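Shown here: the complex without one of its protein chains, the others still in place.
Think of it as A, B and C in the order they're written, each chain with its own count starting at 1.
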């Protein structure tokens, strides 16, 4: 079943709030998301700044222990401009370099979705002009955390959250552990593009038209968000420091290879030792995000 | 000038040892390296285990403050087998998962350079057999550290060292800060292939035939190893934790963009914020290695 | 005014829940707390395990930006036994030592408040018997976090939380930043005693009789929990890794010396450089806790 859902309230936390829509496994939802500052498709402020989320969507029959499969059918900017900050965050450079960082200004980019590019004119920067290809993605995706918690969209955890991982994009499948009855799925914080690490604290923050299809897998023992793309299995770990995020992601990938792909831990070690790949989602948010990846071409069949 | 150098002694530290050969800027050296365990091309033990190095090569006229440019003309396995360990290291997984790790056995792989593959038969692993493409690289490359220090080839620092970064391979250019008179260049620790992170503590450890050309750039203010490939500028940071290695790499890339590519820090922030890439060299050695990368296609011209 | 409050519901999160009692600046509250597992003074299970909290107490007129001063008049065990876990947590030892850790069993201690000692008989341990002095404290103390969040009592943040710092005891004053209207103060998770770091994941978990007096300071710019004891000013930082918790605590102590004690940052640096002390609260919880301390005897007058 297809749903066309126009949001009219937004949340700044992932939590067990009143669902905006109830959907079933197999359903597809067409909706939209605001930018991180609360602006919508026409640029006007319609929600509290700080990654306001669209949702929660209640998935019928979802129970803790299930896995929520989310096919990202479309993540596409629905306006012609976005915003970034102008300075790398101080904790991402050497302490001795911090005094050389510029001021942290909000800066506007023109975004041309048809041409697939974003352009910045910043008279204070050298060079003044910068044009780069776009690669739309969402920073925030997840379900309600366990135990009735409501956790700010600034951060992330086992439930997903503000992972700011640039491969959460059209065509990717995100697999989330269900932690509460109904799962309560949220999405938001679109970026026209974002560098690895989100080192300035933003991608090009923009409102989006999004479409996703959900599917429920009963009683899948996953502990962290996972993804599947055309080429890779990906396990996501969210924590500070980066070392711990990497431990979570690596462990989750080993567990996945062992539970679903006929490896034991020794076999998975051999494979990962020589073929593992890592991406860094963000090193800006309270919890950092690391992706541990395995190319499907290496998988045992 | 071309040198064909057959090593007959090896060092297990990067230090100010007696040079094995004196070369000039512009010279090319053809030589060989042992595997990490001290075995040569015929498989016999010829040096103390623990990443024995070929070198040091003294570069005429090199002085502290210069930059040593090393073109890696060839990194190619010179025998038909290599070795790995069989288990992910405990500090790379969640503490609660450590008891599930297998024993840490040395395991032999057949390496077929012509076919470009490596194959493992391990009756204790499930699956028993694993074949993956090779991508030869060296784990250790660097110069003598400052102040007369001699630092174990287990670790790495500003001088390079055991960075275990899989893109230090044929075709790459490595740019090292000269820290002592004559630079004193070392190379070793070849891997037929290695996954990102070197999570089992080894690549497929193998002896290599190597060729490199050196060039001296006078008084270049670089603080960490840098690299240039066909597609990217890369700055390497070596430290624990991973967060600090990432700070060093990110800072060095910003400095490089500003000194050589007409960016100021604000302009570099804009570029990195939306187009930065990271690789993880290793998360196994005493110092971890992070690579901060910028695609040349984005560079201001 | 004195309040004698008998709790009948408990929360496993710090959040903006319905207040159990409204009090005014200057009031004193006599109440009780459960142990971490939800057992009360008679040992029966009366709440959901996981640090169930007594509260929230709404403080009249408290507004974001104020500071809530909490005098801990009494923290005293109200029963004769408590519980600990039997093993250091794996992330607190070297990865290579993890396989040598014992099983993580819940273990009972006899607690004699009059004699001031706790005694464990564990036939599986060598030695079998252990008696140590008690030093009662609370692991959890704090206010509702900002933005309507509800955050598990497993962790901590600017709002306080599960800091497991052993000097949060009778006679100490805790100063908390007010983050939401009414402050919404919580307390719980008593320990008869706890080692620095809480390395087994528990103190001797026990129910408590507690008494505290609150006072409101209007518009005090504090960012993290602070404490004052007979001898020290203490700033608390809560984060992972330990390095970041230490940064928060150190920065907060410098700010405090500058705002309230006539130091500038250079003067505070001189003092801290030669007279700073640190305690480690816990290295077990999702966020670790570090205390930066300055003896009052060194303070400028």
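For the reader, a short list of remarks on this structure follows.
Keep this in mind: a contact is a pair of C-beta atoms (placed from the backbone, for glycine too) under 8 Å apart; a residue touches a chain by one contact, two chains touch by 3 or more.
Predicted model, so just to flag it, every value in this text is computed and none were measured.
For the options C:32, C:202 or C:222, the residue in contact with the chain missing from this view is C:202.
Among C:2, C:18, C:42 or C:126, the one in contact with the hidden chain is C:126. Where chain B meets the missing chain, the touching residues are 12-13, 15, 50, 146-152, 239-241, 243-244.
Seen from chain A, the chain kept out of the figure touches residues 89-91, 94-96, 98-99, 241, 243. Contacts to the hidden chain, counted on chain C, fall at residues 84-88, 91-94, 97, 100-102, 107, 118, 120, 122, 124-127, 130, 132, 193-200, 202-204, 241-243, 246-248, 250-251, 254-255, 262-267, 269-280, 283, 298, 300.
Simple rule for what comes next: only the chains that are shown with their structure count from here on.
Across the structure, the highest number of inter-chain C-beta contacts is found for A-B. Centre to centre, using the average C-alpha position, chain A and chain C are separated by 34 Å. Centre-to-centre separation of chain B and chain C, using mean CA positions: 47 Å.
Annotation for chain B: residues touching 2 or more other chains are 91, 94, 241, 243.
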